[in-house]
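Here it is, the structure in full.
In this view, the complex is presented without one of its protein chains, the others remaining in place.
The block that comes next holds chain A.
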Amino acid sequence: MARSKEALVLLLDVGPSMHGVLQEVKNICSTLVHKKLVYNRSDEIGIVLFGTKETCNELAKELGGYKHVTVAHDIKVVDEGTSQALQNLPAGSVPGDFLDAIVVGLDMVIRKFGNTKGKRRLCLITSTQYPLRDPPEGTKEDQVDTIADQMKRHDIKMECIVFTEPGVHHNSVMEENDRLLYQFRNRSVAKVVQVDSPTSLLGALKTRNVLPVTIFRGDLEVSPNFKIKVWVYKKTAEEKFPTLKKYSDKAPPSDKFASHEVKVDYEYKSVIEPDKVVPPDQRIKGYLYGPQVVPISSAEWEAVKFKPEKGVKLLGFTDRSSISRHHFMKDVCLFMPEPGNTKATLAVSSIARAMHQMNKVAIVRCVWRQGQGNVALGVLTPNISSVNNVQDSFYFNVLPFAEDIREFQFRSFSSLPSSSQPTEEQQEAADNFVKMLDLAPPGREVLKPEFTPNPMLERFYSYLDLKAKQPDANVPPLERCLRRITEPDPDVIDQQTPLIQNLGKAFELKENPKKKKARTQDRLAYIDAGDQAKSAAETSAEKDGVLGALYPPSENIGQIRDLNPVQDFEAMLAKRSSSTWVQKAIEEMQKYTAALLENSREGDNYQKALECFAALRKACIIEQEPEEFNQFLTKTYERLKDNAANFFQLLSSRNISLISKEEAPDSDVTEEMARSFYLKQEAASQ
């Protein structure tokens, strides 16, 4: 819909402090592009990089300054070019200035759209570690104010994602930068989020823009003569896996405009005369009541059914403790005071704060729409705003009715036989385990739902993109950052090894010999037939029984296969549990790439090899192994420069050269050497 068409400029910091997470920045932005290619085909995206060695932007050309800001992609309707531009994110070598980038981005938007209306957004991803250059006149604060005014005037919003590597200490520079960003927020033009792990970086950017829609606007009736005007929005709503259409291959291949869609047709036939189709107007609904079927037409049903009046009514307040958390039934709503209504804002604010102080909640009965066939009973809990310009509000959760609760009885733990009760020693092991495997040390909670991406959807959209290019591609393995969501962090596991072993030692688990083994395995773990055979062979040597079989290696890690070499390589790197994997991955990748080039016929493998080189280079920068790459590149070049000269031209054109000191301190190659690598070699050979 044109109404929600959006123009977005990504302002990406590629300076040295971001090198470790460039892959994630690339991934998250790619997912955003992929989703737009599915859902918002007409949205426009521009990409600005800062912290680059080069400078390339209109402002620099016209006014000078604005150095190290590169417009990598002009604001254009999303297409393959957009995702291509993201694929080749260069690692920049210069500390970037995010204010410059914001101004460049803003300038792009204003140049392109002028005063026309529409949704415009800037999205800044930066580490805020480097000082900003001082403005020629006034203070940085003044500058921010000027920019914020401009943004307001053109109705441009900004999202700032600040990435701080764990372990980096906050210094005065970062504090100043953060303060400046929060100044944008206080001017209500920006939203700032802080993340500290690659995984949460993936979750920090909203990759799909949903226009918030109210589900109710009206009165919250405290009593017949006291009402508060509220708007109700969804606070959480599940983003679904896209519903794929059924594919029909019947259309001739020559038909370019074939829809390939499948229509599903339903016919209703009498059980007595299976050949006779009953027309829709001759159908009547039968409601089951025990073995009986009670036919009632919809008109009859309409006359007798439950028809509550629209409205939200307060039943009363109760102690928070009388509502169990596990009784929340659905996704959550937010009750906001009517925007611009000060009295409603005050009423909501005072009740919310009183509820908060007294530890109370409100029980309400809601009928959102006239004609709704049922009522929702729910609980309002206070949401006290911590930000000055955001109003206080209530969260609303649906509670179950009496019919929805099943009162199953379970044996109380205290009456269990002593064989099922933990001993003191075991209890202590469990206590220590719970204490140490802490995901939320003060101020550093990991895997917050707010910043945790959906691994299934991330994987689907990247697979979708892959499949669009290679229709026979296999499902890629889960990326390293996403695996932090589905599996415990190996670093933490390594740290806590003794503790974890202790827990394992304290408790003895045995498979029930009476139950069939194969069945247990089937039931207790998702294992492919292939995996199963493999894991059985692997584990029988070291572990016995079902426990070993429960842990099959999830992928065939350790091999670089033809189908998806780069992904296999990344999967190997991701398996960081031991440092030997990195070495092994690099070796395997070098072997594979070399073989690829040697077996190339007329350059047919060049594209793939190029990707491999790029991946290898990037990995060697991240893993601080520049020598590995530089030697490999030099050797390969020496060996094949005559047979595969075109290939090296290709590499050269993509800036895939030696890794320089600037990119990885361990390297002894200067930037100059890297740039002239191909030239010099050519010259030398001539």
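The rule we apply is simple: contacts are C-beta pairs under 8 Å (C-beta built on N, C-alpha and C of every residue); 3 or more make two chains touch, one makes a residue touch a chain; residues count from 1.
Everything that follows uses one rule, which is that contacts and distances are computed from a predicted model.
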Name under which UniProt lists the unshown chain, selected from "PRELI/MSF1 domain-containing protein", "ATP-dependent DNA helicase 2 subunit KU70", "Vacuolar fusion protein MON1 homolog" or "GPI-anchor transamidase": "ATP-dependent DNA helicase 2 subunit KU70"
Contact residue for the chain not shown (choose from A:24, A:392, A:568 or A:663): A:392
Residue of A:236, A:370 or A:631 in touch with the missing chain, whole complex considered: A:236
Sole residue of A:76, A:119, A:191 or A:480 that reaches the chain not shown, by the stated touch rule: A:191
Contact with the hidden chain (one of A:136, A:290, A:371 or A:443): A:290
Of A:262, A:563 or A:595, the one touching the omitted chain in the full complex: A:262
Sole contact to the chain not displayed, among A:375, A:594, A:650 or A:673: A:375
